[in-house]
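In this view, the complex is presented without one of its protein chains, the others remaining in place.
Going by the order they are written in, the chains are A and B; count residues from 1 in each one.
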Amino acid sequence: MLSYTLKRLLTLLPTLIAASILVFLFVHLIPGDPAAVLLGDTATPQEIAALTREMGLDKPLWQQYTLWLSEVAKGNLGQSIFFKAPVTSIIADGAQTSILLATMTIFWIIIFGIPIGVLSATRQGSWVDQLTSGLAMFFASVPTFWLGLYLILIFAVGLGWFPSSGFPSIFDEGGISNLRYLLLPSLTLAAPNAALIIRLVRASMLDISREDHVRTARAKGLHPTKVAIKHVFRNALITVVAAFGFTFAALVSEAVVTETVFSLPGIGRLVVQSILRRDYPVIQGVILVIVVLYLFINLLVDLAYAMLDPRVSLK
Amino acid sequence: MIFLSRLKAFASSRVLATLGMVWLGVIIFAAVTAPLLAPFDPTEIDPIARLSEPGSLYWFGTDHFGRDTFSRALFGARMAILIGSGSVIVALLLGGLVGMLSAYFTTLGHVFMRIVDVLMAFPALLLALVLMTLLERSVINTILVIGIVYASTTARILFGMTLKLKNEVFVDAARCSGAGHISLLFRHILPNLISPLLVQASFIFAFAQLQSAALDFLGLGLPPEMASWGNMLSEERIYVTRAPWLLIFPGALIILSVFSMNLVGDAMRDSIDPRFKNDIAGV
Partner (left out) sequence: MALLEVKNLSVAIRQKQGLITVVDNLSFHVDENETLGIVGESGCGKSLTALSIMGLLQGSQVRITEGTVCFDGVDLLILGPAERRAIMGDQMAMIFQEPMTSLNPVYRVGDQIVEVLLQHLKLSRAAAKQRTLELLDLVRIPNPILQINSYPHQMSGGQRQRIMIAMALACSPRILIADEPTTALDVTVQKEVLDLMGELQRHTGTAIVLISHDLGVIAQTCDRVAVMYRGKIVETAATKALFADIRHPYTKGLLNSLPLVDGDVEWLDTIPGQVPGIETVLPGCAFQPRCAFADERCSYEKPNDIRVAGGHWARCHYAGQST
């Protein structure tokens, strides 16, 4: 297992390096002197000269890249133009919200997506199946922000059950109960992704149930529920887990929108605001963090896949 | 004639997908005839009629500038079709070419597919956001950005399919009878990929609607003065408590369009070559 992990890590390395080069080049693609771009409109010529020297912006590109990379490795992602503070700490400020939001969302996705998908597959063609398949397709077609706005309108403004926006830290007054601020956002974010998982679980279970070994399982006289869970779902899980990297990408994309709708102080809203503010160092930093995270998640998915499917050689 | 009868067979076996096609027809019709059908100028501001409820004069009500929502929705159909088909064309041309060439010319493929891998390391909307940061807000740029984002998925899919086809007997046969690379790729392999490409096209069309609406909403899509369904939602969202219909109509139009194209894509995927069925992810 360890050697397999290392091998997967090694194959990820080129992608990681290439992605980091793209992220690095981002600042250079913006019209204008990179130092001026990084410092914003208010920078003085002295400041620009200082940053040019510090980041080696007068040196060849590849030297700039290695310099930048070594700073990144030390945890230095540069200085925010808007906040006048290190990008690393600004990202860290948003991390709590985003991580909690993602965790709650994944919880909903699993709680709703998997059982409903299994139900839908085992009742193929019944009204239950048609209803859930229809609903799943519907939720996969709804713009996240539209769903969020209506959830706010109904449950926050209309019924007053939940707060409509913001998220005080769970370490502030209110503690854990502050999580209720994340309930509507996480449900909003979960809806399209749970829909995806429902469709995926259903489709792969129907695929598996046509395989010969399921007939063998039925020939043993096992209860249909046992066949469905132990033989069909267990095998379908391999496909579902393999697709989780994809789900994570969708989650990140939609989190950007959801955090904006609910005015949550997370990394997603940070990136949108930074784009509108032309706060390039922050944009660059966030993108880098997300890409690394995404690749890491894909690595985990690969490992989970290898553990679930004995046919994958771990050598 | 053959085409018509096949269309009829498709329609009778897949009621829902047919409804999806019909809806697509409706928005294309609305897009083409918007200036004729629209009862008002979509940009005409009428301060007296601000936030009017839907009624016989303003079918979908008016927005906070007093502009007629129905007329704007009609013109929004233009944007929907434009962005949808534009993104499909960019994604399929770019992604299709890269995928096919990579599978066919192995060395080139190594380089190309690594680039695709890297692009796929960026979550879709995030990549779109970053690209939009570098570009002006415009129709062309929105199309390009969404097209490029889905080009990488398309390239990946077409790469796999072309690899499968490349080793089939009919390709060997064509090669032996002297067909050149170009002819092999475009006369022999490509025709087999048309139906999977159509499936992919309908899914990209659906995705493009959602992505462009999200970009509009974040203020990074089409220019704000353009009447797109996403912009309508984005501008009027603060009035939602006073005028809930302002979000209902454009939202419903987006949902219907995405839903329709997903239905069409699903149905087409069910009827294509089983070898390719699992290659296309869809919604």
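The criterion applied here is as follows: a contact is a pair of C-beta atoms (placed from the backbone, for glycine too) under 8 Å apart; a residue touches a chain by one contact, two chains touch by 3 or more.
Just so we're clear, the structure is a prediction, and the values are computed from it rather than from any experiment.
Across the complete structure, the visible chains that the omitted chain touches are A. Between the chain not shown and the residues A:L22, A:V87 or A:A217, the one that touches is A:A217.
The set of chain A residues touching the chain not shown comprises 125, 211-213, 215-224, 231, 234-235, 238, 308-311.
What we mean here is this: only the chains that are shown with their structure count from here on.
Averaging Cα coordinates per chain places chain A and chain B 23 Å apart.
Of all the residues in chain B, the ones that touch chain A in their complex are 114-115, 117-118, 121-126, 129-130, 132-134, 206, 210, 213-214, 217-220, 230, 233, 237, 240-241, 244, 247, 251, 254-255, 258-259, 262-263, 266, 278, 281-283. Chain A meets chain B in the complex at residues 14-16, 18-19, 22, 26, 29-30, 137-138, 140-146, 149-150, 153, 157, 195-196, 199, 207, 243, 246, 248-250, 252-254, 256-257, 260, 271-272, 275-276, 283, 287, 290-291, 294-295.
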